[in-house]
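All protein chains but one are shown at their positions in the complex.
Labels run A, B, C, D and E following the written order; every chain starts at residue 1.
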Amino acid sequence: MDTCLLLDAGSGGLASQRLTAQCFLRHFANPLLARLDDAALLRDVHAPIAVSTDSYTVTPLLFPGGSIGTLAVHGTVNDVSMLGARPQYISCGFILEEGLSLELLESLVQDMAGAAKEAGVLIVTGDTKVVPRGACDKMFINTTGIGSIFADPTPSGHNARVGDAVLVSGALGDHGLTIMGSREHLSFLSDVTSDSAPLNHMIAEVINAAGPVHVLRDPTRGGLAATLNEISEQSGVSMLLEEEAIPVHESVKSGCSFLGLDPLYLANEGKCICILPENRAEDALAAMRASPYGVEAARIGTVVGDKACRVTLQTRIGGRRILSMPEGVPLPRIC
Amino acid sequence: MDTCLLLDAGSGGLASQRLTAQCFLRHFANPLLARLDDAALLRDVHAPIAVSTDSYTVTPLLFPGGSIGTLAVHGTVNDVSMLGARPQYISCGFILEEGLSLELLESLVQDMAGAAKEAGVLIVTGDTKVVPRGACDKMFINTTGIGSIFADPTPSGHNARVGDAVLVSGALGDHGLTIMGSREHLSFLSDVTSDSAPLNHMIAEVINAAGPVHVLRDPTRGGLAATLNEISEQSGVSMLLEEEAIPVHESVKSGCSFLGLDPLYLANEGKCICILPENRAEDALAAMRASPYGVEAARIGTVVGDKACRVTLQTRIGGRRILSMPEGVPLPRIC
Amino acid sequence: MTFETALHDPKLCRVLLARLTRALDGRSMRFMEVCGTHTVSIFQSGLRSLLPASITHLSGPGCPVCVTHDVDVAAFLELAGREKIVFATFGDLLRVPGPGGQTLKHAKAAGAHVEIVYSPLEVLTLAVSNPDNVIVFPGIGFETTAPAVAATLLTARQKKIKNFCVFSLHKLVPPALRTLLDEEGDNAANIEAFLLPGHVSTILGIAPYAFLADKHRIPGVVGGFEPADILLALCRMAEQLRDNAPAVVNAYPRAVNDAGNPKARALMEEVFITTDALWRGIGRIEQSGLAVRPDYADMDAAVRLGVRLVETPQQQPGCCCGDVLKGRIIPTTCPLFGEKCTPAVPVGPCMVSTEGSCAAYYKYLEH
Amino acid sequence: MTFETALHDPKLCRVLLARLTRALDGRSMRFMEVCGTHTVSIFQSGLRSLLPASITHLSGPGCPVCVTHDVDVAAFLELAGREKIVFATFGDLLRVPGPGGQTLKHAKAAGAHVEIVYSPLEVLTLAVSNPDNVIVFPGIGFETTAPAVAATLLTARQKKIKNFCVFSLHKLVPPALRTLLDEEGDNAANIEAFLLPGHVSTILGIAPYAFLADKHRIPGVVGGFEPADILLALCRMAEQLRDNAPAVVNAYPRAVNDAGNPKARALMEEVFITTDALWRGIGRIEQSGLAVRPDYADMDAAVRLGVRLVETPQQQPGCCCGDVLKGRIIPTTCPLFGEKCTPAVPVGPCMVSTEGSCAAYYKYLEH
Amino acid sequence: MCLAIPVQVVEFLEEGMVRVRVGESQTFLTASTMLLPVPSKIGDFLIVHAGFALHVLTEEEAMSSLSALREIADALNAKGTLDA
Partner (left out) sequence: MCLAIPVQVVEFLEEGMVRVRVGESQTFLTASTMLLPVPSKIGDFLIVHAGFALHVLTEEEAMSSLSALREIADALNAKGTLDA
């Protein structure tokens, strides 16, 4: 057996069949995928449904707390969950670089399989492209998830209402800082690990305990700041947050102080924002805290009526400032 | 406005929002996409459904007869159609290289929008990653398509039966040869154009006219040879083809003779194989020929009972030989 | 308890605010900080919203990125775009627009090899792993950064690393303070007190600022960067003003010796020589910059790579960065602020750097 | 009507088949072709399935890729893996396994810069656009290809393109035919007639094959590549055998002059000199290869890049490529065929090239 | 592998290159005439290998070789037998 991937594995010929059989079918094993028709045939998906897609291009492929494989499942499972849906099925498109280690590929496929198993989703259809060396950076994965929506009314970023409580399911910035810290040349050691996690079961429990919620959203790229600003815009409301209440791990704080970054702008991959009527906030928090992925859940603020669609932070020393929408990628400041 | 894409456009911040608004929302314009929640909410998708995913990595991005944009819609629309489904919705994941021309991006997004419009599908959810220069070759697109299945029983590669007729909806190899001919250094001029096309309407007409069919499959990578060998394996049957009956354009034949390639192993992006009971073959052919994408449809062979799962070709001079499964990517032979 | 916790302690801050209010005793105070880290801290911590209304907070030329002149930006953009050059820089610099709004981000997108580093020492690692390229590090920063860059040059020479050089654009704080006060008449911006930079002072000590009190009778207080540090420094300023006893004092003794760091100064002087420098929005200030000494010309990008400084077009009409940097206006007074000039499409450097005062106003304050 | 249509005309083929059957008149005929294009055509057109059962079809050493020796493959894999080398090759070569099953595909996946070209002239374009690299073209092929490569070298010299060189592994057909017939006694494979290569003969003409009839009394017929061309050539062989009048004749006059192409031969001789060569499965054949003349040593990869030929391990046990190439057995007789040796995991070169006879058997025939 | 179909010269390009048409298709290649022993003219048929023309035959020669083939095939129809 070859140790590295040849272009042939993307040819549609025997070499493709071998990769599919020996790697994908083997680890994703399920009868729907095994049909290998042009499309998967799904019988138990019922309208209304939620569909979400994401491509995963993270570097490095492996990092403390996860890998591109776990991320590719968790990210999409979470996006589907944010509509109050039960994620059921996932499609998976690989773009692989010629020369990729087959051992590495297999271990990442195993990560995906493990993450899918935990989340209770099946990977039912896929596609593999192999591009010439230099045409992609090792591997990219796209996943698209589908699930039947059970929450009625369906949560949406447009539904935040004045007086609602703003909850977050745990500490912020772990994933973003982990990725920065995993880049080769950083002379920086930390115990931070990515929070990559599937939130579907926790979300189901939250809706179960607290009834339909107004907004669910996972604060991924752009972090808490971008996500809350988006929701404020979409719902035409403002928010007032309590800095002291926002959970951030000590190592994330210290790593950010070294790099000149703000944890509230860093990506998370296992957290959700939940906005719901104040009187159900405690039930929702209790449901979150009962999940292994929501132990540090906290209420961090309140939706207020200011039409400026602003997110304001009450700081630790008791001052106030805007938590604004970021412009681009967070850049460390040094000089 | 910038003329080339910065990493910031993938940040999740304001730069991302601008790209989304000015490019994607503008051209894909539809209210489902405009919600910009974590997932699209779809109300009129009914089980059983077909879901298919493909990533598009074609080089060059623009080629005679199409672009990565048209391909990304047609390929997925076609895969969904091959299950006897009506493609309704498409998700779209872009992986873009820092420095990409924004004008080019917009023109390719317009291609997608045009293709989606013709096929009658909506692009309802998406994702955009921008990777550093050198981490991908200009752009990749993943699309995942969903549609409700109307054919009952559902066509499948497992359903070919002895005695069935094997039809193809038109001439083979156009797409594959076009792409080879578009590579920069080839001193080779041809009037071949890609056959990239949406087949959903034609497929609906075929099923309408001929009743449920046994197998539908689009002979993309690996061409007719790989596709028919796959079906033979899956269905446990053999096939006998008539070389003279297989439509191949003169320019494809001559290009292949120059490059040492076989048109039956080249990719198609607007053709389908249809296998169905002999007595309905003429109705199916008539329905294909009534579509602009099936004018050259032909019956090319018959399913036979040989358990070896072999595809045999009756050649132009009246001989016989195997049309075997390819191993890897087609390589030109010269010396 | 950590320093971080202690210095953000709301109670401590309240105590210090009360002391500040008492010291002000109804009078107003117009102070300027000249360190970008102070700027960010005052906004980010929310301290600004807690300051007594009678305090006017001005951000001076304290962000090294903001004060980098168009001419120098144009020069390093040209350098970064050359073949076989790896341009290794602190992340701050990527957004700074040169003439025509072009930045290192654009250069990178167009193919320049730009690497972000956190320490000049990492640049040496890059040099070793890219033997076919010349690694150019732009020396941007004040007296805090310059010794680190000097140490890196000395290390490169010692390790015989040949493919590394520095484009020195370092600037010095005391000459800028002199200019602010002396330009166009005495203290046109009417600055009543200076919050002096913490870590610049770690290197310099407090003597170089003596002229503030001696010549201009303006208090100068070296302060730390946490809210309580800054409040303490503000108290000391207000108290000096109250007592009409201006002095230059060190309110940040845990990081600053009054004598500074003589070793760091010695290394800096070994490698660099003072020279005139262009400050964005301010113009040429005599002996306010650091150039690489001729002894180290092989590591001086300006010499080795033949950098040509070219006159750049006039600043965009309406841009008031100069007045902002000199403390004459606050950002919101600029007619372009928030309209034609935003972090997405910055007109001036004060809007682009995370430590720029226009950016801080835009990012942290309601507008 | 085109040549293509005419030469695949089923009626024409039936006419020729009838003529062939008549000429055979119940006798058997064991013929060998020594051109890979003939091999592919006979299988791909289905002609093989139409030949009378009394004809035995053998594929000789006619695929230039198949006969490339392990030692040479190892050498060019090493070359391709070097830094600053662009290895520009016809696509055929990518699958050829060297020692340990490694191929150019593997080298490419591991980082070698491999480019596929369709003409050696394209290599010059590559050379111009990659001035920092040396472009190595492996000269693989018979007398058809060698003049084209010679012309390319001459063009490179004329255009003063310095970063281009050829690793010449060209081989000559007539010496191989002599070896097949003379090795280990006279004609051990019992070949009764040769289908002589079409385009090799375009260059050589028919004189170099005269020894077949003169010395060995074996018919040799130069044939074209379409089914009707081949059938016609088979008729001519069968008729000679029937008439016991062996001769070397040209049944492909539309592409071959009896005198060949003197200009192409002259250019080939200007650049190359005959030398001993290693043939896979056969071994060393004296004066059967072409080396670059010392006058062109600057474009000879072997000299310029210091190629070292290293003894390679023994062929895998059980591999019968030698016997296949010499016509002593047909591929299905090899114990590895279709089991341990398939196009996916080829043991010998005959299974890997699209023109290899084992590959043709595997690909086109039921097994 | 050898391009067996003769291609027809349609245009002279610079530096001894010609543009040729493959069969009756709209596929055109460029080929060098550097190895041709005699000059070629528009309409000539060439045998091309790896970008170089190796052999030239005039249009008349090509047509007569085509009709020879045609005649053999037609013999079948005319005589109604398999003799040729």
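Please note the rule applied: a residue touches a chain if its C-beta (ideal position, glycine included) is under 8 Å from a C-beta of that chain, and two chains touch if they have at least 3 such contacts.
Remember, predicted model here, so these are calculated numbers, not experimental data.
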{"item": "In the full complex, displayed partners of the excluded chain", "value": "A, C"}
{"item": "Contact with the hidden chain (one of A:10, A:157 or A:255)", "value": "A:255"}
{"item": "Contact partner of the left-out chain, one of C:46, C:60 or C:147", "value": "C:147"}
{"item": "Which residue of C:60, C:224 or C:343 touches the chain not shown here", "value": "C:224"}
{"item": "Touching residue (missing chain; options C:28, C:129, C:257 or C:333)", "value": "C:257"}
{"item": "Touching residues (missing chain, whole complex) on chain C", "value": "1-4, 6-7, 9, 11-12, 14-16, 18-19, 35-37, 40-41, 90, 92, 118-122, 141, 144-145, 147-148, 151, 155, 198-199, 202-203, 224-226, 228-229, 253-257, 261-264, 267, 354-355"}
{"item": "Sites on chain A contacted by the missing partner chain, in the whole complex", "value": "187-192, 249-251, 253-255, 257-258, 260, 333-335"}
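Methods note: only the chains that are shown with their structure count from here on.
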{"item": "Between chain D and chain E, the fewest steps along chains that touch one another", "value": "1"}
{"item": "Chain whose Cα mean lies nearest the overall Cα mean", "value": "B"}
{"item": "Farthest-lying chain, centroid of Cα atoms versus that of chain C", "value": "E"}
{"item": "More contacts between chains, A-C or A-D", "value": "A-C"}
{"item": "Whole-Å gap between the CA centroids of chain C and chain E", "value": "76"}
{"item": "Chain centre separation in whole Å, for chain C relative to chain A (CA means)", "value": "37"}
{"item": "Distance between chain centroids, defined by C-alpha means - chain B, chain C (Å)", "value": "57"}
{"item": "Shared-contact residues (touching 2 or more other chains) in chain C", "value": "105, 343-344"}
{"item": "Sequence positions of chain A contacting 2 or more other chains", "value": "6-8, 14-15, 327-328"}
{"item": "Contact graph of the chains (line, ring, star, complete, other)", "value": "other"}
{"item": "Every chain pair in contact, whichever chains are involved", "value": "A-B, A-C, A-D, B-C, B-D, B-E, D-E"}
